[in-house]
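Missing here: one protein chain of the complex. Every other protein chain is in place.
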Amino acid sequence: MSQIEVKEVTFAYPLREGVGMRAVKNLSFSVEKGEFVALVGMNGSGKSTLAKLLNGLYTPTEGEILIDGISTSKDENVFEIRKRVGMVFQNPDNQTVATIVEDDVAFGPENIGLPREEIISRVRSALDAVSMTEFADRAVSKLSGGQKQRVAIAGVLAMRPEILILDEATSMLDPIGRREVLKVAKELNEQGITVINITHNMEEAAFAKRVLAMRKGRLAIDGTPKEVFASGLLEACGLKLPPVMQLAKALADRGFEMPSSVPDEEELAEEIWRQLK
Amino acid sequence: MAAIEIKNLNFVYSAGTPFEKHALKDINLTIEEGSFVGVVGATGSGKSTLIQHLNGLIKLQDKKHSSVFVNGMDASKRATLKKLRFEVGMVFQYPEYQLFADTVAKDIAFGPKNMKLSKEEIDARVARALEVVGLDYDKIASRSPFDLSGGEKRRVAIAGVIAMQPKILVLDEPVAGLDPIGREEILALIKKLHEEVSPTVILVSHNMDDIAVLADRIVAISDGRLVADCSPKEFFADRQLVKDIGLDLPMAARITDALVQKGVPLSADIVSLTELADALSALKEGAHV
Partner (left out) sequence: MFRDVAFGQYYPTGSPVHKLDPRTKLLLTVLFVITIFFIKSYFGFMLTLVVLLAIVIVSRLPIVSVLKSVRGILLIVLISAAINLFVIKDGEVLAHWKIFTITKNGVHTAIKLALRLVLVISGASLLPLTTTPVELADGLEKLMIPLKIIKVPVRDIAMIMSIALRFVPTLFEETQKIMNAQKARGAAIDHGNIFKRIGAMMPVLIPLFVNSFRRADELSFAMDARCYNATDRRTKMKRLKFGWGDAVAALFLLSYTVVILLDRYYFKTVGIDIDLMIFGELL
């Protein structure tokens, strides 16, 4: 059994009586524990809807999603699912409930009625995990975008989740903030937390171990970054190759022999150097 | 006459409180008409404070020693403030969050209406602005801006600014939050606006790859000070400065550095992918000859 099993899931936003707009269509895939997945697609491809399906904020119109074998469709499971699947959203300003950092991190544990000592220790270790301990008593509104998102991640970690979903969590951040968040995500992944990063930044996609690309509510590509970039299908999904691949392509046009896929800058430099020697 | 002339600009937020912050320190800057200036700097460096001085959204704090002139108009003079605001078009971050009218056409007409133009002129400008941003007047003009897609909303918001036909166009992170195709479209649009609508463009961005390709001049701000004012090539060639003020290099420059380390003879002033690819292919040809 996989940690996440999405089985022939369709989801339609209700528009009016009996009519819906299908945002996710007959989707099936599974994710193993400890994976680092990038879920990519252009705006409106259904990727954020999928994220909300994964932790029971939405439930499938058809099909079923199992998290550790628990169905998200049953009402009585919903909090069990949400404890396991933590979500960080796009806008840092719209997901903090409290004015002070530590109060915000405590929100989740308070909601599930943990004893006070347990909350304190969880808040401490969650802030520690995102390197925000020294900001515990600061006002959230005075933090940078990257710091706010790290607080949001801490808020999720305090629930001790097994899966972390970043729903375009870096798209409103500057490059420094983006790196801060990705670094934290990577560290958590190394500690065994499954990470699903929803993004349309192709450099971030290259950073993952597996890329799922969505197009018009369906799964268009599923593979390693190398496979996905080499597939030639990205453009059809309304996406572009990451800059490093664009350079590789430009070099191929100029008589270099480039592999079909280059994951990062270091490897590209290595490849160029080999051919210039 | 320069498009923008800033002398000894200083700005302090919340002076005398625990929140006091010296946001700008002795900024001197002249921007000629026709230039495409990229303003760079880490978050909180003072970029936003600087650009808001350009159309009097932030008032000069020390009129005795500092001044901001735009097309010869004093930005601290109330009498010419309105005229000045019509000459400096400002596209702020996430401009779609400022849409308000019940139709796209009315929203775009807001600026021209405030300019007290004739009805015919307003209509003509709305149509022209929609055309420039690549939206179909017949399909979109009478729709509610709130029903559009994210990318369309942003275009409508930009159209609302360029309908004033500003001589200077200031854009603050205009592609933030867009998907790759949306980004590419807006960047192409900015290029077009520079050529067809606003001769002077000021682009604030964190994306060094975009800035390096689009701008013909870089103004770098760090901790409220102007630390560089030169061409993109000169700016990015100063690797230490770029690093010190907390910015990234364009990717082409990063790969150049990696190759130089390996002994490949490349110039430090390569900033774009095409340049790098061309330089490398020249080296390859040379090696074969």
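Order as written gives the chain letters A and B; numbering starts at 1 within each chain.
Throughout what follows, a residue touches a chain if its C-beta (ideal position, glycine included) is under 8 Å from a C-beta of that chain, and two chains touch if they have at least 3 such contacts.
Quantities reported herein were computed from a predicted structural model and do not represent experimental measurements.
Considering the complete complex, the chain that is not shown touches A, B.
Touching the chain that is not shown, out of A:Gly18, A:Gly69, A:Pro115 or A:Gly192: A:Pro115 (per the contact rule at the top). In the complete assembly, the contact with the undisplayed chain comes from B:Gln52, out of B:Gln52, B:Ser67, B:Thr103 or B:Thr274.
Taking the whole complex into account, chain A touches the unshown chain at residues 52, 55, 57, 79, 82-83, 86-87, 89-91, 93-100, 102-103, 106-116, 119-120, 123, 139-141, 155-156, 159. Not every partner is drawn; the one left out touches chain B at residues 13-14, 16-19, 21, 23, 49, 52, 55, 57, 82, 85-86, 88-90, 92, 95, 97-101, 110-111, 114-115, 146, 160-161, 164.
Note that only the chains that are shown with their structure count from here on.
The distance from the centre of chain A to the centre of chain B, each centre being the mean of the chain's C-alpha atoms, comes to 30 Å. Residues of chain A touching chain B in their complex: 42-44, 90, 144-145, 171-172, 174-177, 200, 202, 238-240, 243-244, 246-247, 250-251, 253-256, 265-266, 268-269, 272-273, 275-276.
Within the complex formed with chain A, the residues of chain B that make contact are 42-44, 149-151, 176-182, 184, 206-207, 209, 246, 248, 251-252, 254-255, 258-259, 262, 264, 273-274, 276-278, 280-281, 283-284, 287.
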